[in-house]
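There's a structure below that I have some questions on.
Here the complex is missing a single protein chain, while all its other protein chains stay put.
Think of it as A, B and C in the order they're written, each chain with its own count starting at 1.
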């Protein structure tokens, strides 16, 4: 049942959808180009329309409002739709359906109607896609009460969190960093079968005593790399991978930072008003007296994502930025 | 030229548009129902279509994407459009035009094309409008590099900041709290003529020594009220009104907090991932060693805006919440 | 229509059920406006007065398990779908006993037990959501129909377009009811819309489109019946434009300067509910006494609902934090 196998992220996500559809015929997928013969522009839904048919793996027109709207209605009526928004920046064309409807309907109905749906979306810079295809916008959903948000970093989490998301009774924004889909660097063990990863439980990816690095998604690897480098200088970093941002594991974070007295938060999204600001604020609010230094933030530049590869690389937070931030907590 | 007169907020905003249109025939207005005979659902554009004609005060269909798009194109072509999005929650139906286009076009074009436009929008709870007509969403724009953001608190600022916004060469989101439009409580002196208020310069609304209250828009008055109450207990509050959030006056804030060593940030928007988180983070980052307590945040509840008047009132931050937050900085 | 027998009319029972729905709406609306004007209650109120026949026209065709989606101007639709008066009034007044515990309010009336699934305040946004209900029925293999209501102004927003096209491509069992009251807020339809008849837009999706006089209950009943039957039989969606008039401006307190006085006067003089009542009596479908009794009963039910609502408490303050998420553990989150 839970024999581990090395898998790529895209395959793990595919497997989660496969398992969910096998378990519950109320689960269906909809989105642009997700069906065969192509199986999705990133091949993440590959094979699923062949296995489950065009009724349950539904290709849509280029109509993101219609996609999310159909998912909302079907979810209220008892289904568990998994809607794909091809690239996260396109959330902006359907945000009304996401924030004004999916997120608020449970509340506005006094709990009568629930919206158990998942919005899967791929995100992130690094592919030379330019300013309108490279953003991480999780902050929009986090600032919209009613939405849950997951950002996996490992194939096992991608699978396990997606299974949890699909069977959760609230709408979940599920963020997949496209750089990770098919890159072997990010491959990892994935247990077989219906193994779920709970929301709101962070993973401690490395234990350490001097400073806590808090991140999620692909930036977790940069934190690990920074921790390696810093270890050489004798700085011991604890690396926390949040896995879900709404809810997020305050307990684990506070416990770690209470121990280390120093924290750095890292994400790819634009720093200004990003989730790092929320994390930083909460840590200061809870642990002010126990901190040796201000919580440091490392995020994307406060700019649109540039095209030229050197600028794009500079936009994304680097391992060196994390190392520098850790050093700031020690000065 | 600058004889002060007592005006209501809506009138001050109206006067700014009137002056701008008189000064520059490239300024025009567009939005739903903004023309005569009704002059806008809140009468903020009253009289302007009669004075400047239907060509320059343009009623639109209910098509927010078309409104913002038309403003963007015209702005690039040399106009200074002032687009009205009736209620701030409706930003969600046109966010793509705002964040992916208005905000990014200067950058994506390498500075060749600029987008000198203003998006005026009314916002805020307190009118019994429910979850979809009551939100403050300035965080979305702040997290979208390229957008400037202004949130006036006084009629003089409403006029002066709007004039600056219209003649600024970047897109500006101009947030008007609808509770203030016609309420005499918020009336104030407004200088005559083309008197502009610069962006990025905070106003110190009350001087104080013990704690700095930082806010913007209508919540500034709650800060003043809290300061009054706290003065009775011998706590001296400095009240800073940011006026613009992008850019924001870091210098003034840091100077004040360096002096008081305590800060509370206050806004109406949902607390989680709101601009208060950014402010709190920045203050900690800059002044950690000089702070006596963690920066406290007071914001809207982490919920959609409820309908029942008692719940709606509880959603919005109260003077008592500010007082309590100040007390937390002293414990 | 006053003194003509209509060969296209439905049976007597249906005729009277339509009148009952219309009257319930009309009387409720009158009570709301009266109580608002007298200051007894305070709320943002979008009167549906003048549009009663439209919702009655689809109301009598629908089953309880059919789905309805509507908008802020939704009172008539809520009542036509059978949302109970007490809970409806309580919700309008923001009471704990309301359909949504007072947390949604008039713009967000929800009552799944009656099939009233979503009321939205965002123009056009209900249209894509309605497709989801249609899709659920299609996937479940039931013959449930979804009716989604919206205004003429809504036909200019993106969500309308995306929703209509998807419904057509997927042949969803959804009836799109455009209640064309000739105005969107303060703007006459002709100033904002590239066509004269909203139904012309159906062709852009390969969908049947039909315009009906929404003030003629029988014609409306017929057109709605055809569209609903087509959807139920798997024949796909229809766009029905029901033309009518909004008696009282966009919302209560609206000065209505933009509505020509004569136009409004004429529309009110031709009050479709009053006209229909006369026709029912004149043509022997009901006696004056019978209708008067029905109206009395409705008035009594409204009296009861108003009292129920006024006597109900506001929600507990703790309700601010509930129903954000399904997990109790995530509730009670502070600011």
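The rule is simple: a contact is a pair of C-beta atoms (placed from the backbone, for glycine too) under 8 Å apart; a residue touches a chain by one contact, two chains touch by 3 or more.
Computed from a prediction, not measured in an experiment: that's the story for all the values here.
A.B. asks: Tell me the shown chains the invisible chain touches, ordered by label.
C.D. replies: The chain that is not shown touches these displayed chains: A, B, C.
A.B. asks: Per the definition of touch given earlier, which of C:168, C:273 or C:286 contacts the omitted chain?
C.D. replies: Going through C:168, C:273 or C:286 one by one, C:168 is the residue touching the chain not shown.
A.B. asks: If I consider the whole complex, including the chain that's not displayed, which of A:28, A:52 or A:90 touches that chain?
C.D. replies: Answer from the full complex: A:90 touches the omitted chain.
A.B. asks: In the whole complex, not just what's shown, which of C:201, C:232, C:250 or C:285 touches the removed chain?
C.D. replies: Selected residue, touching the omitted chain: C:201.
A.B. asks: For the chain that got dropped from the picture, name the residues of chain B it touches.
C.D. replies: Contacting residues on chain B, toward the hidden partner: 28, 55-56, 58, 60-61, 63-66, 68-79, 81, 96-97, 100-101, 105-114, 145-146, 148, 168-170, 200, 247.
A.B. asks: Residue by residue, what part of chain A touches the chain that was omitted?
C.D. replies: Interface residues of chain A facing the absent chain: 32-33, 37-38, 41, 59-65, 89-90, 92-93, 127-133, 271-272, 297-304, 306-311, 314-315, 317, 321.
A.B. asks: Touching residues of chain C against the unshown chain: what are they?
C.D. replies: 156-162, 164-165, 168-169, 191-196, 200-201, 203-207
In this text, only the chains that are shown with their structure count from here on.
A.B. asks: Which integer distance in Å separates the CA centroid of chain A from that of chain C?
C.D. replies: Averaging C-alpha atoms per chain gives centres 40 Å apart.
A.B. asks: Spell out, as numbers or ranges, the residues of chain B touching 2 or more other chains.
C.D. replies: 89-90, 92-93, 130-132, 272, 297, 301-304, 306
A.B. asks: Which parts of chain C, given as residue numbers and ranges, touch two or more other chains?
C.D. replies: Touching at least two other chains: 100, 102-104, 108, 120, 122, 125, 158-159, 324.
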